[in-house]
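Omission of a single protein chain aside, the complex is shown with its protein chains in their original locations.
So that you can tell them apart, the chains are marked A, B, C and D in the order they are listed, and the count of residues begins at 1 in each.
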Amino acid sequence: MIIRSRPQRLLTMLLSNKGSVLKSIRGRLALVLLVALLVTLGGGWLYHYKVTLTFSPFLLMGLPLAIFLGFRNSVSYDRFWEGRNLWGELLIVSRNLARQALSLPPAVDQAQAKGQVYRVLAFVYALKDHLRGGAKTDLSALLPAEELAAVEASPNRPNALLLGIAKSYAALSHQGQIAPDLMARIDDQITRLSYILGGCERIKSTPIPYSYLLLLHRTVFVYCLLLPFGLIDTVGYLTPVVVLVLAYTFFGLDALGDEIEDPFDADPNDLPLDAISRNIEINLKALLGESPLPAPLEPKDRVLL
Amino acid sequence: MIIRSRPQRLLTMLLSNKGSVLKSIRGRLALVLLVALLVTLGGGWLYHYKVTLTFSPFLLMGLPLAIFLGFRNSVSYDRFWEGRNLWGELLIVSRNLARQALSLPPAVDQAQAKGQVYRVLAFVYALKDHLRGGAKTDLSALLPAEELAAVEASPNRPNALLLGIAKSYAALSHQGQIAPDLMARIDDQITRLSYILGGCERIKSTPIPYSYLLLLHRTVFVYCLLLPFGLIDTVGYLTPVVVLVLAYTFFGLDALGDEIEDPFDADPNDLPLDAISRNIEINLKALLGESPLPAPLEPKDRVLL
Amino acid sequence: MIIRSRPQRLLTMLLSNKGSVLKSIRGRLALVLLVALLVTLGGGWLYHYKVTLTFSPFLLMGLPLAIFLGFRNSVSYDRFWEGRNLWGELLIVSRNLARQALSLPPAVDQAQAKGQVYRVLAFVYALKDHLRGGAKTDLSALLPAEELAAVEASPNRPNALLLGIAKSYAALSHQGQIAPDLMARIDDQITRLSYILGGCERIKSTPIPYSYLLLLHRTVFVYCLLLPFGLIDTVGYLTPVVVLVLAYTFFGLDALGDEIEDPFDADPNDLPLDAISRNIEINLKALLGESPLPAPLEPKDRVLL
Amino acid sequence: MIIRSRPQRLLTMLLSNKGSVLKSIRGRLALVLLVALLVTLGGGWLYHYKVTLTFSPFLLMGLPLAIFLGFRNSVSYDRFWEGRNLWGELLIVSRNLARQALSLPPAVDQAQAKGQVYRVLAFVYALKDHLRGGAKTDLSALLPAEELAAVEASPNRPNALLLGIAKSYAALSHQGQIAPDLMARIDDQITRLSYILGGCERIKSTPIPYSYLLLLHRTVFVYCLLLPFGLIDTVGYLTPVVVLVLAYTFFGLDALGDEIEDPFDADPNDLPLDAISRNIEINLKALLGESPLPAPLEPKDRVLL
Partner (left out) sequence: MIIRSRPQRLLTMLLSNKGSVLKSIRGRLALVLLVALLVTLGGGWLYHYKVTLTFSPFLLMGLPLAIFLGFRNSVSYDRFWEGRNLWGELLIVSRNLARQALSLPPAVDQAQAKGQVYRVLAFVYALKDHLRGGAKTDLSALLPAEELAAVEASPNRPNALLLGIAKSYAALSHQGQIAPDLMARIDDQITRLSYILGGCERIKSTPIPYSYLLLLHRTVFVYCLLLPFGLIDTVGYLTPVVVLVLAYTFFGLDALGDEIEDPFDADPNDLPLDAISRNIEINLKALLGESPLPAPLEPKDRVLL
């Protein structure tokens, strides 16, 4: 996630390279610009044939294109925001489970509660690894040794941890420390963790149908490539400028959609899973009364991962 | 579901045939192209009559058409995404039921738990068959013989299985192994399975109202067919190219909507129910501690079914 | 609901009368066509005055009109889809109540369970009558005589049935057959039935605000009526054709919105409540183990009611 | 709420004054028309300066305007529909509470149940007064005297009633008439009443941000006022007609949004809270077995309040 500096200056906004999608659309922009330059120099002639395109077809084509880009935009953003909601709920449910461990039994066993809360924390980090890939967080400080082994052996670490969390809380009920009704409330929260896990997996594993993107990419590309022919007779030598501005908007929207479509990657515009995980750790340890607490993650070069 | 190769090359994107809707709109495209060619060669004359269409009416018509295609797009995608959500929840609820069987009773009877979890697995495969049609999965490895017979005799296999699942879990409560409050939590999850079944059946059995599609198909078709007459006087010999690009966009959007409207079919852009079912099987068997686990399904020729 | 034939031929699609909204917009289309013909023959002169309309105002007006039609479309479709969801949930909840009656008590009394399930079935048919109007389904085979009398005397048959259902299930709890926690789950499902009833009544009794429709109808009508004057100077003798195509789209969208706005009517594009009710009956009787089961309803002339 | 007459005649629709927003936009329409007439008579000259506006800027401006009006429309309608949903749920929850009072205790005390249900009815009428303002309904027939005094003294009558309802139902539990689990279900329904109250208060107290409306009103107004200058050179003496039609659409949409934005007022397009309250009264008294039941409210002059 890119942190915005406030107040924002006009020049910074116009020239800043940070957070711009320029990098990922550079190639396509250059190609379109090249075509526009050639068309302008050649006056819209291709060898001996005057290309008779006018402005009209682009208006007809612009309409469905805009609608389509708008649709894709919304879908990508919804995926991003659903991902954010799931990680927001992860913070909430983690705090709930800690609160329940510390308030519901008549006599709280601090060591048992710590074990329960640490397992939840292990789930958070395991979920992050599960979504981001890359090196796995070492969970040995959070789990008893034999449980750790079982979790590491599982094809799905977070799901294996859910079973461990469930057993550690069920022990309260089996010991008669907590009435079944209240245990049922804890089971509800564990079920929410399961929904969060499944929801993240769903977003991760199901991209927007490929044919949509193919159709969109193609239409945008053909539109931008033909555009100079349609503008040269009215706009003249400014054709490359106009084409560049329009192509920047269309390709930019398209690239942005690509970037936030999978919100769990470690791209600059994606969700700061590292920072959220650390925040959960701080919250849970504060509820356990531990000190000193770990420090929140700070953005590096205005980017929070 | 089509698996996207990353990074994506420009040329692949433009020329790839995989995932393109070209195949299903070939006929209509050819027809429109033929008309465009005839109009171009004839200079917009039909026998002795000059067709006086201009660009203007198409702009007027393009507006509602774009809005309408956008609407239909959203509706189709929502159906697709709701189907995906239901199958995502199926994974979640299956894991929950397994977790509950393995953590809530003070002394877990491994054989009984396995029987319960296998019934859930049988539900997953029966639901897939129920939605996809085709050959039915053999459930004999997952169910006791007499239950299997009852299930096969039912007009709705997944619903019959729900009753079996409910009875197998209720036994825990009747044996006094589990308090009614916690049994109620399990009943909640079985109720979620029932919602998943009913939700999938609803999507499957209720298409978008036919009259919508009829109105849309007709408008798109007339639009594309008349378009050459409106373009010939300004765009000249490029008319067939422009008509082709526009028709490809409109017919393509329309065909895509048709394809994902029913997300449970075995089309390339539909949901990979086989792969999801296998994934659930792996997850459930891992929770039971079985090994070796079945392997995940791999995409064939970039398509995952 | 109209059943689509697949595969769909191009000609069928273009010429089919089934499912077309042509019938309900015939009058308005003819009027607009007549005006267009008169304008074309008169060359855009009204008595001695040349009507100086051009294409431009229609483009300005087309924009809000398209947005507005899109809005109305979405609202109508949302009502249709919410109605479908409610009836989908009715199937789900009916099955849940049957499943709970057959699995939760340690010793199921088959006759008592049948009585409970039949009351739910009576609710389904009474709800259908409540929404559709017309002749009331005879419930005497489903209810004990004295309960039937009370239900028939009530101003709201389905709501009276809910009280009967609640009492029949509460008996399980009063007899000590079922723990209060599990009875609470059953009460949850009865509460869902109550939400379904109230949701259907809300859709039925609250149309889209009348002033919206008035404004929309008027704008569409004035637009189509003035259109020939704006087209005659550029499109010439093709004016009636263009006007007809545009009017068909606008009036068609409007008429479709009208038709599905109240999804419980017995119109061709409305929900097939008869077929859904029969399907629920089949499902419930299958769970009770009855045979032979009633047959599903078949579409008549491609329409399922 | 305005009751639509069906079948609807074309002429009625075009000329009807009932339900039209004409009244509230009369002033602005007249002003714009006056400007259009002056511009037409003056041929687009302002003193000695020819106003060089053309059609183009209005097309540019029309685009964001249409999007903006569409947005505002949706937001207003969503508020209207959320208000309707809340009052729909009020009917549902009232019936649920009555059903629970009459079915859950093993031996129902009719007088006690009547007292409970009457308190719910008092809540319905108090909520209506709370939202509509105006004279307060006399609740003395529905509440015991000392409770009535406490409710009337409270700054928030419906909220004070919720406490009374909760106490009256909790008595069942304190008397041992009902298990805590089932009492918890009743508490759920009372919590829903609390959500309904809070939801209505939220809609009532939080209008759409004022700056949005300001920006929208201003843009629409400037657009309509400048429009004649842009049309006069192409449309000529028909300018006032075109301006009138466009201004009617834009101002009308704007005024409609204003009207339904606060759905609890007593405007013709707002929710018929009186009729819904009466309907709840009929339903609750029917469940209690009272007779004769009050009559439903009838629309006056096609308006139901």
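Definition applied: a residue touches a chain if its C-beta (ideal position, glycine included) is under 8 Å from a C-beta of that chain, and two chains touch if they have at least 3 such contacts.
Not measured: the values here are computed from a predicted model.
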Option touching the unshown chain, where A:A66, A:A171 or A:L305 are the choices: A:A66
Quickly run down the residues of subunit D that touch the omitted chain. 27-28, 51-54, 56-57, 59-61, 63-68, 70-71, 75, 154-156, 159-160, 162-163, 166-167, 170, 173-174, 179-181, 183-184, 187-188, 190-191, 194-195, 197-199, 201-202, 206-207, 209-215, 217-219, 221-222, 226
For subunit A, residues touching the missing partner are 1-4, 10, 13-14, 16, 19-21, 55, 58-59, 62-63, 65-67, 69-70, 73-74, 77, 80, 84-85, 88-89, 91-92, 95-96, 99-100, 102-104, 106, 179-182, 184-185, 189, 231, 234-238, 242, 245-246, 248-250, 252-253, 256, 259-260, 268-269, 271, 282-283, 286-287, 293
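Going forward, only the chains that are shown with their structure count from here on.
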What residues in subunit B touch two or more of the other chains? 59, 63, 65-67, 70, 179-181, 184
